[in-house]
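The structure under discussion appears below in the form of structure tokens.
All protein chains but one are shown at their positions in the complex.
Up next, chain A:
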Amino acid sequence: MSELGLYRTMLVSRALDDECMDMLARGLPVPHFHSGAGQEALSVGGAAGLRDSDVVIYSHRGYAQLLAKGVPLEVIARDMFYKAGGSNAARGGVMHVSAPEIGVPGREGVFGARFGMAAGFGLAQRLRDTDDVTVCFYGEAAGARGPLYEALNMAVLWDLPVVLIAENNGWSVNSRTEWLYPNARMSAVWRGFDIPVTVVDGNDLGEVRAAVGEAVRRARAGEGPSVVEGLTYRLHPHIWWDDAAYVPAEELAEAQERDPLTLTRAALVAAGTAPEQLDALEAEVAEEVRAVLAEVLAGPDAQWDVEPRIVGVAGV
């Protein structure tokens, strides 16, 4: 994907978040929406450029991860609003978007199981003698759970092609990262495995791409797992009921100064892209996302046409 294409994916994700925030502000329901605003560089830089046969386990703010892996915006939106034509017919909503044919198997419900799953996908890739990789995003919540240790131990032990991307966005719901991790770093402990552990500016698309690119290269070459921790910031509240009053205004203002969209735009301009071209792109994306959402919201609700077999006592 070109630099401009990456920026475009970031813009689509932000526009989705902005539209959803607007709907919430108007009192409309946006079920299980967790804004990924502020984390687009880490998400797109971590998930773009992979093969369909590479696996991405996305995090719950990772709409940009899904987009970068090739999941269409309308599928994400249909799942979010329980509309027909999404990936799960209202059975999992936006928390369980999947597209197995392009390496998006879905997401666990209780944060933490994803690490064992990542080891399992990596083991499958290894047993098939491919050079495919598994990229697993995770936030402060999942990363504090024991399954990460267990799975990373297995991944190191077996040289599995797994890339872990820690999204250090400053908050775990309304708890500060520094209250949960020593020195507010999610990856420091994994240096003990003697594997590459890189901490990058998660808002710097170039830095993220370089670090993840090296981790993916190593994984493809059979050199085992790596951890990339991206330092970023959650620009929107945790979820709809959260007013984020606990976020200091000054801190938020500083984070907005370092908005990855602003930084990526500036980098593109510095590299010679005409600002007018970017203006046009931004307007085009905003309009496109608005149109997609309007069409999705006007569409039919998902029907319960995927009722599972009853697995239980016969006759009930």
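One rule holds for everything that comes next: contacts are C-beta pairs under 8 Å (C-beta built on N, C-alpha and C of every residue); 3 or more make two chains touch, one makes a residue touch a chain; residues count from 1.
The rule is simple: contacts and distances are computed from a predicted model.
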The chain missing from this complex carries, among "Transketolase-like pyrimidine-binding domain-containing protein", "NADH-quinone oxidoreductase subunit E", "Branched-chain amino acid ABC transporter permease" or "Cell division protein FtsX", the UniProt name "Transketolase-like pyrimidine-binding domain-containing protein"
Across A:Ala15, A:Ala119 or A:Val216, the one contacting the chain not displayed is A:Ala119
Full-complex touch with the removed chain, picking from A:Val56, A:Val71 or A:Met154, is A:Met154
Where chain A meets the left-out chain, the residues are 55, 86-89, 91-92, 96, 98, 100, 105-106, 108-110, 112-125, 127, 146-147, 150-151, 153-154, 157, 306-316
